[in-house]
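Removed from the display is one protein chain of the complex; every other protein chain stays in position.
This part shows subunit A:
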Amino acid sequence: MTESIAPPDTGVFTDQERPKRIFKIIVIGDSHVGKTCLTYRFCSGKFPEKSEATIGVDFREKTLDIDGEIFKLQIWDTAGQERFRRSMINHYYRNVHAIVYVYDVTNLASFENLPGWINECDKHVLDQDLPRVLVGNKCDVSNEQIVVPNSVAQRFADAHNIPLFETSAKADEHQDHVNSIFMLLAHKLKHSKPLMSQPKLYAHRDISVSSPTTANEPGYCSC
């Protein structure tokens, strides 16, 4: 089995290279847990030197080659502040294919707020079988700074049937680990029902791109 993480996107594909499938992944969690850094680490292979609060939604993408098949992961990095998500970012749950919940292992509140995030997500995402992962970020710190013990997090993850990863977007040695989180989702998505609705892509430069089979399929997640 061959798999590799392709270099950052050029955004231009020839017909053979054009990604067969595009997956939309939403990253959610409290503010300051490191959602932006985590997605930046995965998409750009480094830790951003200056990372500011996300206002609204930021977007990053990464092309993957899994077993010779090209996939594109669209990663939507959302604002953490509760004020924004209540009335602003619910549009971004539409047609989502996978969810990444993030908390900060040094911030108990960000862990305790996870049920709120899961509830909110369940309200917007009708398909309960959507691939999800739980990420405890900032685990590069010393042990005494960690306030969410692995055992507690693992129990929570098991109870919700979500795989748990404790990692660090900051530490370079965790790059592979961060990649593996998204690769896990990509693999799950690759083997999921092929009928799932794709994010709309009508490239008007390429009139024939919208194939009649994709538009009217029953939505995998039609919220």
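Heads up, the rule we're going with is that contacts are C-beta pairs under 8 Å (C-beta built on N, C-alpha and C of every residue); 3 or more make two chains touch, one makes a residue touch a chain; residues count from 1.
Methods note: contacts and distances are computed from a predicted model.
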| item | value |
| --- | --- |
| Omitted chain (choose from "Rab-GAP TBC domain-containing protein", "Arp2/3 complex 34 kDa subunit", "Ribosomal RNA-processing protein 42" or "Trafficking protein particle complex subunit 6B") - UniProt protein name | "Rab-GAP TBC domain-containing protein" |
| Hidden partner chain, touching residue among A:I26, A:I89 or A:A157 | A:I89 |
| Residue of A:E52, A:D67, A:E144 or A:E173 in touch with the missing chain, whole complex considered | A:E52 |
| Of A:S31, A:Q154 or A:S180, the residue in touch with the unshown chain | A:S31 |
| Where the missing chain touches subunit A, by residue | 22, 24, 31-32, 50-59, 61, 74, 79, 81, 83-84, 86-89, 91-92, 94, 199-205, 207, 210, 212, 215 |
